[in-house]
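Just dropping this structure here.
Of the protein chains in this complex, all but one are displayed in their positions.
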Amino acid sequence: MATQDIIRRSGTSDVTPAAQARVGGVKQVAKLFDATKCNGCKACQVACSEWNDLREEVGSFQGTYQNPASLSPECWTLMKYNEVEADGKLHWQFTHSACMHCADPGCLKACSTAGAIVQHANGTVDFDSDKCIGCGYCASACPFDIPKISPVDNKAYKCTLCSDRTAVGLEPSCVKTCTTGALRFGTREDMLFYAEKRVAELKDRGFTNAGIYNPAGVGGTGMVMILRDINDPESYDMPKDPQIKVSTELWQDVLKPLGTAGILATAGVALLHRITVGRNIVEEDQPGYRAEDHEEDNQ
Amino acid sequence: MTNHWIDIKNSNVVIIMGGNAAEAHPVGFGWVTEAMQHNNAKLVVVDPRFNRSASLADHYAPIRSGTDIAFLLGVIRYLTTTDQVNFDYVKAYTNASYLVRDDFDFHDGLFSGFDEEKGDYNKESWFYQLDDDGYAKVDETLEHPRCVWNLLKQHVERYDFETVSNITGTPVADYKVVCEMIASTHTKDRVATFMYALGWTHHSKGAQNIRTMAMVQLILGNIGQLGGGVNALRGHANVQGATDMGLLAQSLPGYVKLPSDKEPTLADHLAAHTPKPLRPGQTNYWQNYPKFYVSLLKAFWGDNATPENDFGYDWMPKWDQMYDFGKYLDMMYRGQINGCIVQGVNAINSMPNRNKNLKALSQLKYLVVLDNLSSETATFWQNEPGYNEVDTASIQTEVFRLPTTCFAEEEGSIVNSGRWMQWHYKGANAPGEAMADSEIVSGILMELKKLYAEEGGRLPEPVKAVNWEYTDKHNPSSIELTKELNGYDVNTGRQVSSFAELKADGSTACGCWLYAGSWTEQGNQMDRRDNHDPSGKGITPGWAFAWPVNRRVLYNRASCDVNGKPWDPNRTIVEWKDGKWEGIDVPDFNAKLNPQDSAHPFIMQPEGVGRLFALKLLKEGPFPEHYEPVESPIGTNPLHPKVVHSPVLRWFEGVKDTIGTKEEFPYACTTYSLTEHFNFWTTHCRLAAISMPETFVEMNETLAAEKGIKNGDLVKVSSKRGHIFTKALVTKRLRPLNVNGQVVHTLGIPRHGSHNALTKKAYTCNVLTTEMGDANTGVPEYKAFLVNVEKAEV
């Protein structure tokens, strides 16, 4: 039975969209990461692995508190650590790094397989591993470099926003476990309302550049962040103005239609040529051809 | 904690110093962010490293490890010279106005009464002037030159900004900001809390570190208040419970004393520890000491404890000196100990000076290790090149490994930092042959009893007399044990409802008087789970049980003035209203008394007030004084070069030779825990191992550049006691400090090295640390010692 809460499917033409009945009816959700309240404890990271049964290899020290070194098929949430000097002070900034659940997801746009990436009515972007063929288009198209392809089973993996939990009214496991209230979960509307209030508080506390990271370039995100300095998201390892990549757009929006047209046109011209000009034969080689006949003609 | 975790949300200024709450207590730290967001609180972090707590601080000030006393005495000087003092509080609720004996003195780093030969004080002069009734003399105007207040002002006079900065390395500008933020809470409507942990205890003057902070809190009027107090953050889930149950070498459950050999009879002991009031009309709660003590003896010996035999007092061991683990290890090292039972600690990786400990354990005839994991202690005899180099063949120690349950595999109570006794149920059965510690220890006792009965032996009486009336003598249940701790009437078997019911005549038995009320006739009070908070101030009387008597904020009489009016109406805990006391918490005083008669909030003191002058209770002196760590990176004490470090330290034979100098080992080093790990336990936990797979040494960029060390390089860190190889983490979070005309670099090493776990094989930092420790407690100076560092050839 179809859940009917999938409002967008990868690899599907706009002419034949996914079920739209619940668009607008189901409220969009968001996870809010308040970097100004995060103490970098990694509880979210561990809770993610615990709930989703992920076990990355035990690595080794790489010169940073950040472990494992990057997101991976076995690590869907990763705390990142950055030492930043700004306004004459040292800041040790922590980033809760996981899928941003873009309203306009580059991964979904790039996906090669019908329905392998879907967007739920609540805005969550989810991967269907049974359908995934492991082409990696999502991994390269993501403006946040989130999805990772497993070398073991060749499938793409990333944070699902605990869609199995949210489907039954629970918050994602990372939010559940956050020690300082830096992570919250609710409707996008509520989270943005709260975030605005929080930013106002921060400004009162002297964080004059505090702001909400909810990049418009990808239509807004299902993970909204509150950053100390919204003008410098790069210091949190977040892109300043993330957008669906030009390469992805050229590929899906320009090359596909033009290429299709080109292929069809070439085939069409060939067919037309064949019909109009006809066969190109070497007469001498035709059965029944006699050179003498032609020699007479020539005389 | 005098207060509790949730109460931190009521603070206006949170000072994290001598601890790293965000790192080591991330869940509790949530109340700090709560205070910051909803109470507009400011967070100040003072630490040698810019740590996880500092990452969220409004202000971070670096400090050289081991100079906290100088830092805080400077704060006191700032408060007193700028009159940012809650004078009403100081006058009424501290001993500021008490007159000190004329022969008390302080000169060149030493208090009066120092005996150079013994390295100890004759503390005679460290006391009040008494009147003819034996009461302390006071001058409420604070004008008398011998009053504590003036002596204190005189004592801290030396700690001006420049001097403090010169000792601590904290830049004056940073220091001023911290002083101002702390001082802002001297007003009646603002309160500060200090959160500390092992960052203060792990010093050769740990007790004085904490005491200095307590003095700051008294001067600001912050103790007994919502959002204030003196808040020790306990690391292990039940270290508070362990401490309550007599963790310290000279304590028994409930902080009553293990008798010394100078107290041959019960009467001697009770006389020595039952104080007389030092002011008229005092509650002087320790006057009940005999009730608690006799009830404890009744719990120990049961019907065998009678008035005729001093309730079995003779069977109690009597100490001649402090037998803490440092002393025991030294005795093992000298071959004076046959056997050792290690329970609840990975000793070989935890105790300072690992190389000495390896030799110490090798001298034992037998070692019993009770642990739920395969710890390095149980395998100390296995050679592990680099990490644990021993000559296995030469070690004759027989090791018994007894697997235990972990907390989730048994039911019982855990006491959190806020003194809440919270009952929990068994979550899973223990694997294999693991048994609860209580079952193992009972089994040993039963076997001992049998052996004594069959074969006889020396000193059979205590083993015979011990009260062990449990349903299954081999396996007492948590419920039985807890009910015994609560206490009961020995005639009726009725559970007491509070320690006020305990008697000194042997009619009550109580395993820990502070826990009385936790399991009453009404049942188990610790598994109550009503989180209703009627006042909105985080006081939830229906949630679990807080010792003592379900009181959530200690000394809460100090939340209001002498007339019973709250200093700040928004922080009302108790209040005198219409001729009676009302409030949201259990009063920490006799609520039948009127405000004036009950205006001595520190009821455990015979004078009822907080002590700015500590009398004879601490070995270093009645006022704190800055002493350098045993291993000082500046090699001198700028205040008094003749007395560099604490003069009353305990020096075991030969230890002087293990102390490094700054010439040989020029860098300061400190050790600490990481959020990702809990001691060594979680190095066996895959998810924790993934999140922090290996230890490292943190160092600042300047030092790294000088030494040609790049981030991630393998380095050799050495102290006078040994060396380790580990990888470098070069960071901006540590910085060189200017101290006494030189630059001090500090290195930091996490303490989670294991060579026998899921994490990458690593050296442990206790190879480097010194066994020298606090003279009062024996806690080693893990947080400040000297090392050298160099890039290692790979």
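We just call them A and B in the order they show up, numbering each chain from 1.
By our rule, contacts are C-beta pairs under 8 Å (C-beta built on N, C-alpha and C of every residue); 3 or more make two chains touch, one makes a residue touch a chain.
Here is the rule we go by: contacts and distances are computed from a predicted model.
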Omitted chain, identified by the protein name its UniProt record gives, among "Peptide ABC transporter permease", "Cysteine desulfurase", "Carbon-nitrogen hydrolase" or "Formate dehydrogenase subunit gamma": "Formate dehydrogenase subunit gamma"
Displayed partners of the chain not shown (whole complex): A
Chain not shown: contacting residue from A:Gly134, A:Gly220 or A:Pro233: A:Gly134
Residue in contact with the excluded chain [from A:Ala86, A:Ala167 or A:Ala270]: A:Ala270
Chain not shown: contacting residue from A:Ala47, A:Cys111, A:Val125 or A:Val175: A:Cys111
Residues of subunit A (touch criterion as defined above) contacting the omitted chain: 10-13, 110-114, 131, 133-137, 139-142, 145, 149-151, 154, 245, 247-248, 250-251, 255-256, 259, 262-263, 266-267, 270, 273-274, 277, 279-285, 288-291
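Criterion: only the chains that are shown with their structure count from here on.
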Residue ranges of subunit A in contact with subunit B within the complex: 36-43, 45-46, 49-50, 55-65, 67-68, 75, 83, 85, 90-94, 179-182, 198, 201, 205
Touching residues on subunit B, where the partner in the complex is subunit A: 22-23, 26-27, 29-30, 32-34, 37, 40, 50, 52-56, 58, 60, 675-676, 686-696, 711-712, 727-733, 758-760
